[in-house]
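Only one protein chain is missing from this complex, and each of the others stays in its spot.
This part shows chain A:
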């Protein structure tokens, strides 16, 4: 828990905090784009790195397993490319962009908990070469995503 607070304060300068109904502050980073299935993506030229958001990892519980795609695998925006397991539930993760997998985060095999403790940094999941840079337009920016999370959490 202390480590988590340390991480949160370290990225404080980039942080936009959205306060969900039950008072849990779900971190949303300004420079990323977001899918409505709670994946984030960082686009740099024709390469993209993505993972799942702080909101997603909190709602999943402790991640015990991450199923990573193969290198060279094609991913499509909005389609499943892998899964995580937590609390005896496997949850599919969807790709926020389309492209080809060029790198996967092998650290997650030994330390799947990185997805929980550092969802935007050490817990990144896949790097791809984009096949359609324009697709990023369909994603949410940090403001829209914060609002989206608040609305979702208000449903129960």
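Here, a residue touches a chain if its C-beta (ideal position, glycine included) is under 8 Å from a C-beta of that chain, and two chains touch if they have at least 3 such contacts; residues count from 1.
Heads up, the rule we're going with is that contacts and distances are computed from a predicted model.
Hidden from the displayed complex is a chain whose UniProt protein name, among "COQ9 C-terminal domain-containing protein", "Sugar phosphate exchanger 3", "lipoyl(octanoyl) transferase" or "Centromere protein L", is "lipoyl(octanoyl) transferase". By the touch definition given at the top, chain A reaches the unshown chain through residues 37, 56, 58-62, 64-65, 67, 80, 83, 85-92, 94, 152-156.
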